[in-house]
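Note that this complex is displayed minus one protein chain, with the remaining chains in position.
By written order: A and B. Residues from 1 in each chain.
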Amino acid sequence: MTRKPIVFVALAVALTLGASALAGSTRATGDPGITPTSILLGGTVPLSGVASAYSAVAVGASAYFKYVNAKGGVGGRQINYKYLDDTYNPAQTVQLTRQLVEQDKVFAIFNTLGTETNLAIRPYLNQLKVPQLFAASGDTSFGADAATYPQTIGFFPSYQAEGWALGQYMRKSHPKAKIAVIAQNDSYGRDLLVGLNRGLGGGVAKVVAAQNYEVTASDVGSQIAKLKSSGADTLAIFATPQFAIQSYVFANKLGWKPFVITNAVSSASNIMLLASEGGQNKTVLGSVSVVFLKDPTDPKWSKDPAIALYRTILARYAKGANAKDVYHVYGMAVAYATVNLLKRLGKNPTRAGLIAAVDSMNITDDPFLLPGIAIKTGPGDHFPLSQMYFQQYAKTGWKQFGSLVSYKG
Amino acid sequence: MRRTATSAGLFAALVVAIAVLPKFLTDFRAQQFAYVAVYLVALIGLNVLTGYTGQMSLGHGAFMAVGGYTTAILMTDHGIKDLWTIPAAAVVAGAAGFLFGLPALRLTGLYLALATFAIAVATPAVIKKFEGFTGGGSGKNLFGVKELTGGIAPVHVLGWKLNFNNWLYYLCWTVALVLYVVAWLLLRGRTGRAFRAVRDSETAALSSGVSLARYKTLAFGVSAAYAGVAGSLFAIATTYVNPDTFPVQLSIFLLVGVVVGGLGSLTGLIAGAIFIEFLPLWAQDISKSPGAPGVVYGVILIGVIFLLPTGAAGLLRRVASLFRGR
Partner (left out) sequence: MTNFLQQVVSGLASGGIYGALALALVLIHRATGVINFAQGEMATFSTYILWTLTQNHGWPYWPALAVTLAISFAGGFGVHQLVVRPVERGSVLRVVIVTIGLLLLINGAMTWIWSGEVRSVHSPFPTRTIDMGGVAISIQDLGTIGVSIGVVILLGLFFRFTKVGLALRAAATNPAEARLVGVRVPLLLGVGWGLATMLGAIAGALTAPTVFLDPNMMQAVLIYAFAAAVLGGIDSPVGAVVGGLLLGVGLNLLGTYVNFVGADLRLPAALSVILAVLLFRPAGLFGHRVVKRV
């Protein structure tokens, strides 16, 4: 009985030795993560758990960096991108981000996925002056709080911007609409709704009913039934893919045929295809959404060199990845912008230099974005993407229409 | 008498080992070992309930959440220094555990497991609902808040200059070792005997004059207070709380940790705590394909249950008896 602790001291010593053996540090001149031959980026994504579908954004980005590396890298440096699994739990994000910064000595945190996960690490990274590059979240605060958190920048159009664009569209094209909203009960759903109301701008078209759902819910049948009874003629779906599909399916089940508007996350082509239930669900037809990425399933891009390159890269550097998944395109779009930034840093990249470059982005040739969409920032403006197109769903897929709309905020 | 003396001696050796460990660690490893101490506190508490009193709980993450939120709310909304929130977290979580223990008196075995699991599942949604009080889904960020002792600037303790990670390490291990001794004292005396009597046979315990109601609720209260302290330390170390930082998985992993460490033993729990902190990291070192970490974790977990039927404590006992045999 009393001898036990001996073993346990031995264990502690063994751990000590083991751990110290593991602790190798690579000392280099200049900022962490930069050696004469490499640049190290790091971030977290959910590789397991409920949000694992989003891990494709890291897979796509990683594949693109490997492609760039094969062509010689940036200024002779190979880009290494280390991504870790945080299971979408912010406590894990914090620990793993500290590991990336303090142990792996990354140059910058890149492409970390999620709103709360990015919020959790923002003060830490900003105080240490580690760039929090292209947080994969449309939460408005990542763009709007540039003055307080200069190291942090998002990437895709903010959820409020998307909501605003849809509101503008309704105001102009369906001025008498009565809109019912199904939204996720978190900052994502809330921001979209705020944007929608702002876009409607007190016109006649207005939101007559709104229902929430929890990500932990099994289905949204009850909410859709309640929205139907509100007498609305338009349904706004601000959800994640699975619940977006369900919203269409339940509306159809109830014999409700509203006009549908929906945001970018929940309107990828593969999602719409599922929602159409093999052509039986007519509610999907005519849906209006916003878009900023090239859709790999759209026949319009079948001969596009960027999408051809996308397929080649994915096949070569991310074996087994599904090329129809638009999240991979997103990963490449953000990786392209990153490579562009790194090129501007010259021979001796520094974190300060990176942030200066972040404050003055003007990338007009990201081939994975729709033609005409530019990545633009300025001091105090950390909304890289603020332009998008409308699109309408037809039997053959999404059809882009109208001219570019733009909203910063 | 001699046994107590050797125990004390060995415990002193352990304290010294823990004290010097950071000298051999990189800065960041110290932080990971700080989390080991945090989980150790929670595991000691859970073992009081599950290992010693025989009440299975799949809901201790919820009590950690109570402790973590007590700390976060006191720090951000009431300007109380982080260290002082630790006892407050113990009291609040302990009270919650005691209250939950009253209805739980009627439940045993799997039914109690289900009831506590229900608590663990419901907690995040309830935290989210009371947004004004808890900060809702966006949570509360503690990094850089002036009530937080650690941060970018080094911490001065008794003339020592500690950086953030070492500060966390020493804070968490000090608390863990103190609570370890407290649990040891509690369990070796009358209360411990009563707990074990309840575990081994409720009917027998009852007939020998042990009040089931008293000791079961006491075990729940003590256990939850420990979890509360762990939650408080967790919040201080992570510098962020939101409903997702205390998911159902946390409750499950705590139970896993106790079983891996060994039910009804305190020393083995350190192995359980190491398991909880490091296994997810090792699992993803093996493969990065989406889903693969989960597979590795599951396989290792089942393997441990098969190979170590009595947990790390049982393994230690076997190794120790080998030494003695020689």
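In the analysis below, contacts are C-beta pairs under 8 Å (C-beta built on N, C-alpha and C of every residue); 3 or more make two chains touch, one makes a residue touch a chain.
Remember, predicted model here, so these are calculated numbers, not experimental data.
K.L.:
Just to confirm, in the complete assembly, which displayed chains does the hidden chain contact?
P.N.:
Those shown chains that the absent chain touches are A, B.
K.L.:
Give the residue, chosen from B:Met75, B:Ala96, B:Ala115 or B:Ala312, that touches the chain omitted from the document.
P.N.:
Touches the omitted chain: B:Ala115.
K.L.:
Which candidate, A:Asn212, A:Ser269, A:Thr350 or A:Ser406, sits in contact with the chain we can't see?
P.N.:
Answering carefully, the residue with contact to the hidden chain is A:Asn212.
K.L.:
Sort through A:Gln242, A:Ser269, A:Asn340 or A:Ser406 and give me the one touching the missing partner chain.
P.N.:
Looking across A:Gln242, A:Ser269, A:Asn340 or A:Ser406, the contact with the absent chain belongs to A:Gln242.
K.L.:
Among B:Ile18, B:Ala176, B:Leu255 or B:Ala273, which one touches the chain that has been omitted from the display?
P.N.:
Of the listed residues, the one touching the omitted chain is B:Leu255.
K.L.:
I need the residue numbers on subunit B that touch the omitted chain, in ascending order.
P.N.:
Subunit B touches the missing chain through residues 50, 56, 58, 103, 106-107, 109-111, 113-115, 117-119, 121-122, 125-126, 128-129, 203, 252, 255-256, 259, 263, 289-299, 301-302, 305-306, 309.
K.L.:
Tell me, which residues in subunit A touch the chain that this view leaves out?
P.N.:
Contact residues on subunit A toward the absent chain are 48-55, 185, 211-214, 216-219, 221-223, 225-226, 228-229, 241-242, 245-246, 249-250, 252-256, 270-271, 274, 277-278, 280-281, 322, 325.
Definition applied: only the chains that are shown with their structure count from here on.
K.L.:
Express in whole angstrom the distance between the two chain centres, defined as the mean CA positions of subunit A and subunit B.
P.N.:
Here the centre of subunit B sits 35 Å away from the centre of subunit A.
K.L.:
Which residues of subunit A touch subunit B in the complex?
P.N.:
Contacts found on subunit A: 1-9, 11-13, 15-17, 19-20, 22-23, 25, 47-49, 52, 55, 59, 83-85, 87-92, 94-95, 98-99, 102-103, 115-116, 119-120, 122-124, 127-128, 185-187, 214, 216.
K.L.:
Note which residues of subunit B are touching subunit A in the complex, please.
P.N.:
3, 6-7, 10-11, 13-14, 17-18, 21, 24-29, 31-33, 35, 121, 124-125, 128, 137-139, 141, 143-144, 151-152, 165, 234, 238-240, 242, 244-245, 247, 249, 267, 270-271, 274, 280, 284, 288-294, 313, 316-317, 319-320, 323-324
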